[in-house]
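Pasting a structure here, questions to come.
Left out: one protein chain. Kept in place: all the others.
The chains carry the letters A, B and C, assigned in the order they are written, with residues numbered from 1 in each.
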């Protein structure tokens, strides 16, 4: 749309002249269908203050009491000007910084993003000879923000060999990547989600001594690679200052994640297909665990109850069938339906679940604060206006008892089918 | 005919008894050696029997008289019988005396019989049910046989058939009373009991002509330096011989059972059965013949053992299950109540020592607590540097700074517990009000070792004790005051053997002294009705029953006593590491104790022990508030009347709050 | 099987002790029926270390093999030689040492040297039979994964494995430390590092990067809102449940 304002002086004149027979008509046209001021049947001025003003040329609302300027869309919201972040493209990198994110649940974890931030520090240190960040990811994923996370090159290795716990196959792939591109740095999350294991395997295989538990790097002229690092040792009780080796296993919050730029995230492929490997480790899959045995702050999947829950037996049954850890709002605890140690929120337990299902919880601010770092929030509630609905990724408006009952039926049915199929 | 038969019978039974006695002694001698002065013990025995034992027995007047009549009658009759019938010295008073003795015995045995008609559950049945008949058989037959001897009946009264019948009855009586005394049977208690009193492992418990015996409640130390010395008791033969003798002395009267809190709570412990199991183990066999109340929840007949077999199996069953041993709260109610003065708690801890030190099998939280004690010197695993956090605003004088003080205030691990901190703060307030010159060890204090020792971890106990003793030896003080009876007991009664001798006062004792000295002044009590719970480690362990009551009286409180109070007080369930080993029962001991409180109608139960406080406060829907004596005293403090001089300003400026 | 044990450090008081994960490893070995277990340690022998190592003996062992090594030497060659000399079926180790670098690399380097498979972070060994071990691997958030690994293998033990049994004083005192010698390899690289007590690092709070003052203010004071979620109104309970079910499935939280 052209930014240049078009004016129709005649219409503006009619708009100013309340007695003109076409006054209301023109006003309606100029004002996007609503007049801000006219004379009512009793001779009193009627005002509609909601339509005063129009969008000015700078994308800001403008009011011209003189009536000289009128514009379309009175009182409308400012243009949603979400400026996209600048795209950084590194065509011919001086070197590569390889990162192997955990990709827990198929998405970059916070830890992964911190590492990518660290990788960018290494890659961007010398603007004259920028490096590129290469991320190596395995298996199916749901991530669509590789570019925003600071990845220039993406090696995506898929297939049944690398799914699940497949350290030997993944190690083979990483060795192939090392042979193909020989990145200057390898950064791997020192995390139980897989990085800690894979990174140590890789370093051991390649015979290089990695730094583990790294949480800080600093430029250092003395070090071989130009960086020194601080790493945690002795079960987290020591800080070890050493030069940064080629392989580093870094802790969460080792750097700020990338937030200002976009990157190409262009796909790479290995020059040669991976040789088939005979695995000595077989993954039989994850095992159901007793959710009650998982600490609330740690739980991956929480079913949480609030004021709106009436059928408590149904709720507990649902938690059991779903295999979810039980949480509660403060009200539910106050009312004696749940134990105090089940209370979620800034005044109770701060939770980090990947999926948080809030049943009949309206979403007091302290509660919302406590579920801040949950990935997916599902709300089941009667009140469509409550804050929890605003927070939720998926909200179902309705009787929570019935929804839970139906959900339990679905889960049981699916399990039955699986059993029959097996 | 009787003239010839009787001496033979008597001689035979005596001979058999001697053989039996030798066999019995051999059984006892399976045990480890123990330093006992045999002659001195034997010499002291009559007094121990007549004074100390009867002091316990006399708590039940009827039974006491019954026993005096029966046992006294028997002893006299037996001796006279040997003289009269065995040696034929029937002339003169001896015969008449024998008649009187047997008559007395018969009278006693009638009471025994009456008691056996509807016996209370605590009494063992089985062979014990025939005892009154045996007693009667003996006393009656002796009586009858003696009648001709004194000439009340013709020498040849009745026919030989009658004489034979009489002899049969006499054989029965003699068999039970003499043969049975050493070969096993109810009368074993007399033989073993007498020797047990003579060779008791805690001779100091008994009174002498010089004065009263002491309570002698401290456990005896293990020698840990000798790598070959066994650690605790694995098999019955690992007990000392006089312990085995003590077990054998049990009369199965069940008084211990009646007072045992674990038994009442339905935990798998019955002190009487435990002692009997030791006897079974000593002789070898199964517990199938035991005829008393079983361990709650454990049928009789499934356990067996031998003198050199394990008491507790690593897996499966042996003589006793581990949870039986871990149910004990070490409250000493059984020991206090035992007319035979058997030392149940020593035995239990001996066996626990083996389980902990050799098997590494302290149940539930036990291992964690012991690990904490090893690593942090306190059972909770808290930072040793945080021990004084509770008193950051009290500016307590430290021994390290002062080097000496009149009173060393021992805080105990309650310093880490918010509830107990209130008690400690109250106590500090009281000490300051009375201008007591005191100081604390601060971070230098460690756990006293009580729990470690009760859980059988003698190594950790001694490690803590030795280090505490080393710390204490750096400073000069007159006495130690503590509000923790467990620390009190350990410091006062158990450190001595390791080289630490201290004068220790429970805070209630000390407060009572301060009050008597006119150093404390109280406003009158306005609250409701109050009862007092005697902590085991203060009362039964240390004999302090009066001081807390005196303090309460000084506060203007009239104590509404519980039925079980004083030396018969029921344990709160918190001693001996019981809350840590946490053996399940049908109900909880503290709930039962709170029930006792409720019966008095008291709105408040005064306590003097952090464990008791914790246990009683843990009772859901308790009818009474739980407060330590120190708290009640601190609340009631008023400034001294003007005449006794001014309180210093600095005292007032110190933190006055109990929080 | 062989359990590698090290000298731990109590997190509160810093006193020497059994290392937690190693002790769990010993416990894991003890729970396997019929296992023949050897304990192996490479390190310096002094009073404090001996007390800690005796802690393992107290779990019911007559002896522990100790390859004496000076402090700050690389234990890898010594351990590898020892294991090569008498290869067990299974080597169990903790994930990280509680002292020194604590990099957790040792098991990996051993596995690489011996050419054995390695499985990390075990919570349990369920079965060993036919040259294959079935194990449960501990994942974050209390989750578990079942794996099969061909033997001989090295496994490491997570803190989620069962707590070690109590160390009993008697066996701990009586047990033998069988000291053996091995070539010493100095850790040259480590000698250049600087060690300091760990600085406390609070977990990151919100990242407010907004440049404008107003945006910084809004970012701080705004309540947590996702925004743009899907809201299902006027649906039946079944439809609602189906939508929730779909999400739970996608996120893979249903097992």
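As a convention for this text, contacts are C-beta pairs under 8 Å (C-beta built on N, C-alpha and C of every residue); 3 or more make two chains touch, one makes a residue touch a chain.
The rule we apply is simple: contacts and distances are computed from a predicted model.
Novice: Name the absent chain by its UniProt protein name; which of "PduH protein", "tRNA 2-thiouridine synthesizing protein C", "Cation:proton antiporter" or "2,4-dienoyl-CoA reductase" is it?
Specialist: "2,4-dienoyl-CoA reductase"
Novice: Among the chains in view, which touch the chain not shown?
Specialist: A, B, C
Novice: Considering the whole complex, which of C:63, C:163 or C:220 touches the chain not shown?
Specialist: C:220
Novice: Just name the one of B:417, B:450, B:534 or B:596 that touches the chain not displayed here.
Specialist: That would be B:417, which touches the missing chain.
Novice: Pick from A:191, A:216, A:230 or A:362: which residue touches the chain that isn't shown?
Specialist: A:362
Novice: For subunit B, which positions touch the chain that isn't shown here?
Specialist: Touching the missing chain: residues 380, 382, 386, 389-390, 392-394, 416-419, 421-422, 526, 652-657, 659.
Novice: Which positions on subunit A touch the chain that was left off?
Specialist: Touch set of subunit A with respect to the missing chain: 40-42, 44-50, 75, 330-331, 334, 340, 346-348, 350, 362, 364-366, 368-369, 385, 387.
Novice: By the contact definition given up top, give the residues of subunit C that touch the hidden chain.
Specialist: Residues 200-203, 205-206, 208, 212-214, 216-217, 220-224 of subunit C touch the chain absent from view.
Just so it is clear, only the chains that are shown with their structure count from here on.
Novice: Grab the C-alpha centre of each chain and report whichever is closest to the global C-alpha centre.
Specialist: C
Novice: For this structure, which two chains share the highest number of contact pairs?
Specialist: A-C
Novice: How far is the middle of subunit A from the middle of subunit B, if each middle is the mean of its Cα atoms, in Å?
Specialist: Centres of subunit A and subunit B (C-alpha means) sit 67 Å apart.
Novice: Hey, how far is the Cα centre of subunit A from the one of subunit C, in Å?
Specialist: It comes to 30 Å between the two C-alpha centres.
Novice: Spell out, as numbers or ranges, the residues of subunit C touching 2 or more other chains.
Specialist: none
Novice: Within their complex, state which residues of subunit B touch subunit C.
Specialist: Touching subunit C from subunit B are residues 224, 227, 231, 356-362, 366-367, 370-371, 374-376, 381-384, 457-459.
Novice: Mind pulling up the subunit C residues that touch subunit B in the complex?
Specialist: Per the touch definition, subunit C meets subunit B at residues 10, 12-13, 15, 17, 58-60, 163, 165-171, 173-174.
Novice: Quick check: in the complex, which residue numbers of subunit C touch subunit A?
Specialist: Spelled out, the residues of subunit C in touch with subunit A are 9, 11, 96-105, 108-109, 111-112, 117-121, 134, 136-150, 153, 158, 189, 192-199, 201, 203-204, 207, 209, 223-227, 229-238, 240-245, 247-248, 250-255.
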